[in-house]
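Of the protein chains in this complex, all but one are displayed in their positions.
Chain IDs A, B and C follow the sequence of writing; residue 1 opens each chain.
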Amino acid sequence: MPNIPEGATVAMIEHRVPFFETDAMRIVHHANYIRWFELARIEWLDRYDEPYKDIYERDIHYATTHVHAEYAASARFDDVVQIHTWLEWVRGASLCMAYSIDRGDDHLVSGWTEHAAVTGDGRVRRIGKENRERMKKHALATPSIAPQR
Amino acid sequence: MPNIPEGATVAMIEHRVPFFETDAMRIVHHANYIRWFELARIEWLDRYDEPYKDIYERDIHYATTHVHAEYAASARFDDVVQIHTWLEWVRGASLCMAYSIDRGDDHLVSGWTEHAAVTGDGRVRRIGKENRERMKKHALATPSIAPQR
Amino acid sequence: MPNIPEGATVAMIEHRVPFFETDAMRIVHHANYIRWFELARIEWLDRYDEPYKDIYERDIHYATTHVHAEYAASARFDDVVQIHTWLEWVRGASLCMAYSIDRGDDHLVSGWTEHAAVTGDGRVRRIGKENRERMKKHALATPSIAPQR
Partner (left out) sequence: MPNIPEGATVAMIEHRVPFFETDAMRIVHHANYIRWFELARIEWLDRYDEPYKDIYERDIHYATTHVHAEYAASARFDDVVQIHTWLEWVRGASLCMAYSIDRGDDHLVSGWTEHAAVTGDGRVRRIGKENRERMKKHALATPSIAPQR
């Protein structure tokens, strides 16, 4: 079953596994799930904060500072997987998303990522107050699988 | 400086950053460092245990079960980076490698990965005694950045 | 406008450009469009011949023998693109698909790929008669952008 904490504000996208994401073990290469996290994260921002494209066009980027993933089972070519994501916490200049990747009732991968808000030249910047307030409403009261900072 | 614990048996490979590993932030996309871990891991096995190609041809695979990465700074197009790796621990059917990715004296990324020995059809299998004994000599006495299991 | 010949039996998929497909020119890296061809090709087979997953599970693969792509304009992060594909021709053990990648009315990329039917160990095999007959009905009378063989 998906590994989603109670109270989470979840965005989900479905993804059909392309052949080019498989490797010679005939499963999806483990680095691709890290990319899938990104697909869902952008969907979450679109729905609950602000389209990431708009943030990006103001030259603000949520640069990835931590990645953690635990693999329980593997996706294979042509599987349809669900990538769930929610906000664990948001702070002045950083945020943490967590993920559950599933193939129906089969849980495949859990993970979390942390991000720092930076400008295009890499300097840390506070997340805009409006964005932060909007996100805070959707954060978990207590982080589920990510460390508190 | 590279983030390497004392006493580690380290393999290192150099990698020149190709254009196709960059993203629209003009830095290397964070998922690519997870792939770089793999490059170094295979080099380590070649040097200190047994060429992974030989293991693979016996239909044994070190399937990735955990990935953890912390990003301190970014690599850019055409940078030459050093990917260091060492064995944190080895058990009956699993092992844990850790990594320091650096650009000379600039430390970029630290991380660790855990792997389960599996057959091509995904069943867990003990690591061959010879391989395990050989690896054990190179494991750290106490894990440095990875959790003990 | 999409670059699609009259009489083509077209499958189309939409694709939203993920951040990880961009490069430091802030456009989609040119090798990714070759991957997108594959996404559409598999959709075409599903709709007009037989799900590629079923073919794959019989250990038959349409190994790529030629790739050709012409780039007129670039996709960018978060664009929604349409990948159109159709069958140019099919022969005893090979087939040729062509592609038009578009962002609405903006034509981005045209191309074609040829494939040989092979078994998992790389030996060429005739395409099953049933599959070949089914595909033939959807082939162009005269190839549009690919060379006749």
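As a convention for this text, a contact is a pair of C-beta atoms (placed from the backbone, for glycine too) under 8 Å apart; a residue touches a chain by one contact, two chains touch by 3 or more.
Just so it is clear, the structure is predicted and the values come from calculations on it, not from any experiment.
J.: Among B:27, B:42, B:116 or B:135, exactly one should touch the missing chain; which is it?
T.: The single option touching the absent chain is B:42.
J.: Tell me where the left-out chain touches chain C, residue by residue.
T.: Per the touch rule, chain C residues meeting the hidden chain are 24-27, 30-32, 34-35, 38, 56, 61, 63-71, 74, 111, 120, 122.
J.: Taking the full complex into account, what residues of chain A touch the chain not shown?
T.: 19-20, 22-24, 26-27, 29, 31, 76-77
J.: Using the touch rule from the top, list residues of chain B that touch the missing partner.
T.: Contacting residues on chain B, toward the hidden partner: 18-20, 35, 38-39, 42, 51-53, 56, 77-78.
The working rule: only the chains that are shown with their structure count from here on.
J.: Taking the mean of each chain's Cα atoms, which chain ends up nearest the overall Cα mean?
T.: A
J.: Just curious, how far off is chain B from chain A if you go by their C-alpha centres, in Å?
T.: Centre-to-centre distance between chain A and chain B: 23 Å.
J.: Taking each chain's centre as its mean C-alpha position, how far apart are chain A and chain C in Å?
T.: 30
J.: Taking each residue of chain A in turn, which ones touch at least two of the other chains?
T.: 35, 38, 56
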